[in-house]
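Removed from the display is one protein chain of the complex; every other protein chain stays in position.
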Amino acid sequence: MRVLRQFACVLLAALASVAQAAQPHDPQKLAPIRVQDLQYGDVLFHYYQQDDFEALTRLLAYQHWNQLPHHELDSQLLLGGLYLSLGLYNEAGERFSRLLTPDVPQGVRNRAWFYLGQIWYARGYLDKAVDALRQVQGQLPAQQAAQRVHLLANALLRQGHFDEAIALLKSFNGPPDWLAFAQFNLGVALVRQNRMPEADTNLTAVGTLASSQPELLALRDRANLALGFAYLQANQPDKARVPLERVRLNGAYSNKALLGLGWADAALGDYQAALSPWTELRNRSVLDSAVQEAYLAVPYAYGKLESNAQAAQDYESALTSFAAEQKALDGAIDRIQSGQMLKELLAGDERTHYGWFWQLQNLPDEPESRYLYAIMAGHDFQEGLKNFRDLTFLGSTLDVWSDSTQAFGDMIDTRERAYAQRLPQVDQLLASGAVDQLQHRRDDLDARLNSIEARQDVAALGSAQERARWEQIRQLEDALATAPHDEQNDALRERLRLVKGVLFYQLNDAFKAREWQERRTLKDLDLALHEAQSRWIRVDRARRSVPTNTGEFAARLALLKTRITELQARLVSAEQAQQAYLQQIAVAELSDQKVRLDAYEVQARFALATMYDKAASESAKPPAGAPK
Amino acid sequence: MCLVANAQGFALLGQSAPDFALRSFGGTNVRISEDRGDVVVLTFWGSQCGVCRRQLDMLDRSFTTYRSAGLHMYGVSVDDDAAHARQFVAAHPLGFVMLEDPAKDVARLYQIDNLPTTVLIDRSGIVRYVYRDFGPRDEALYLSQLRELLNE
Partner (left out) sequence: MQMKNRILAMVVGMACSCALLSLNAVAVAAEAASSAPPPQSPAPSSAPTSAAAAAAAAKAKAIGAQVEAALAAADSGAPASPPAPASPAAAGAPTGAPVTATAPPGVADTRSLDEGTQQLKKDVVDLNRDLFVLEEELLFPANTQVAVYVSMDVGEFFALDSITLKIDNKEVTNYLYTPREVDALLKGGVQRLYLGNLKVGNHELVAFFSGKGPDNRDYRRGASLKFDKSIGAKYLELKIEDRQRKMQPEFEIKDWE
């Protein structure tokens, strides 16, 4: 029956909408990690404060310096997760893939498969997602295990593998806050397989749960909505009423529920009753498609109740409303295409801590904001907007660095100048080989002292005066040696011998002490020399590293500055491309709404035309009397 | 970036707001960089200055109104005598957090030369508006600029 087909379409729409979205808020508890490398702890310190970008930068830097030897696997996983939070799917995927080798512990591999599954799912590669998620063997942490089942079930549902999804969800045994979502998805899958009784059990369980959490309340509404429409489709309008009436009147799903309730009544032939929800619905915002339908449903009911005048009037006013709405849509489309709307939306770029799951909270205070809600709720738009904001954020990080590079340049220049000043002196000193020379002198001294000791050359350690006298005596000795032996000469020789003896006695007496003194001096000299040598080595080393240092830094800095400028340019054009993309999506969304309205307008016109036709064909009688 | 008439020469306009951490009178420590993503209003005041008190009351009202929209407000006491400041805070309870800057480090950081001075910082951490010599006419302007920053 045609009615059936319609309901099927609506149901599919409703189900499609609910299935994908059904997943709970997921606060996972972090398992404590034993930090073995201080630098890894530093990364975590920022990560735990949701400074993802800072954590990522540091993690990459510390890896570059090989400062995380004890956290290889942890780093890869964390890196994958951080890349994921930046929307860098490819990089994230690569990191996780690297963790899939047999030498990696099973637990880590499981997590890698799980995150890969998430990535594929997010990109729409359902087959790969299912494969990846199925690779997980054994245990994941509780929340992740629940999430895995949830994702896998969703993927299977979207692939149309309902039975597999059902089997999976039936065996689900996870944390309580996931249970409701699992039941919901299960119920939806069962509906698709026409297993109504089982579907009813599950969806009713969710549809009657008690909670104050907004997410669960929303889920409850969706469950009731899905069940209600399932019954409408199955031609059991009486059963449809019960769940539909449970949908909250002020919730996001109440419009569809009201529409469905009207249909249930209509299907039971009670058009008077149908008027009640439909009239209520008609009083709501005309942006909503259910409301638009109510604009037609109400006169249709009147028509059924033979209040043709009222019906005609309502059709007319529907057309007026639709026309006005079309105009509003046109206006909004213009504003979007002129860039106005998006400009305001995007002006408030949030250079906040860099996270993957932020929510668009404030909508600008504009007439278009009523449409924006529909547009922005879309996945593509959300992702495009996130990209735009990511790009803006990244741009701001480069701006900050840009300023710093100035300072670096100055610093390097100053260093170079300082070195230029001091280096010649240092070079001179190093070239002079001063320390070596000192060493030689010390060695010479040592050798001399050794030979003095060996020869017991007491004269050598004498005072200058003593040595001079000794020398004098020697010279006289030599002179006298060749002189003939006469009385005068012999007396001189004798006197000389005496003097020499005295001197020798003096020298000998003092020798030991002096020798000890000289040794001590040498020892002090050794100490000083040793220190001088260490300093020398350090200066030499520093000197060796200097030219490469500043030159190298200057070169690196120059390169980095170029990259900054280049990337800043690319960012600007990427931002523009994103804006254009977002505009496209927004305009498409609004155009779709226009098309839908067109269809409704046609229907209304047709219905009106038919009514007037009918009235005209019945002999001059005017359309039937007052509405009931 | 709009220059408020009485904000001429404020060196930090358009710049990244310098980060700092201070103790609050209530005991916890506050670091303003943690509020990035929200709008931050810093008001420098002294317990002896009458104009400061009026402004604090006005700011308090705006804080009550807009805090749920993502507004953080901090009063930085620039008192020579910490005891005075403490007495004042105890005697005039306000909805927003009061911080003590005993060494006047932050006042120096923000180059405060006049009290009261109120600084508006946007969600990206940039100093956007500054008020000195707060007068009754400034309230409307302040509120509209505040709303502008909150809407971003």
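Note that the chains take the letters A and B in the order they are written out, and that residue 1 is the start of every chain.
Keep this in mind: contacts are C-beta pairs under 8 Å (C-beta built on N, C-alpha and C of every residue); 3 or more make two chains touch, one makes a residue touch a chain.
Please read these numbers as outputs of a predicted model, since none were measured by experiment.
**Q** Sort by label and list the shown chains the missing chain touches.
**A** A, B
**Q** Among A:I166, A:A312 or A:L394, which residue is in contact with the omitted chain in the full complex?
**A** Result: among the candidates, A:L394 touches the missing chain.
**Q** Going by the contact rule already stated, which one of A:Q147, A:S254, A:S321 or A:Q583 would touch the omitted chain in the full complex?
**A** Reading the full complex, the residue touching the unseen chain is A:Q147.
**Q** Any idea which of A:L100, A:A167, A:A205 or A:A218 touches the chain not displayed?
**A** Considering the complete complex, A:A218 is the one touching the chain left out.
**Q** Just one of A:H70, A:R123 or A:H530 touches the chain that is missing; which is it?
**A** Among A:H70, A:R123 or A:H530, only A:R123 touches the chain that is not shown.
**Q** Sort through B:R31, B:R61, B:H92 or B:R108 and give me the one touching the missing partner chain.
**A** B:R31
**Q** Under the stated touch rule, tell me which residues of chain B contact the chain that is not displayed.
**A** Missing-chain contacts on chain B: residues 21-23, 28-31, 34.
As a convention for this text, only the chains that are shown with their structure count from here on.
**Q** Between chain A and chain B, what is the gap in Å from one C-alpha centre to the other?
**A** 32
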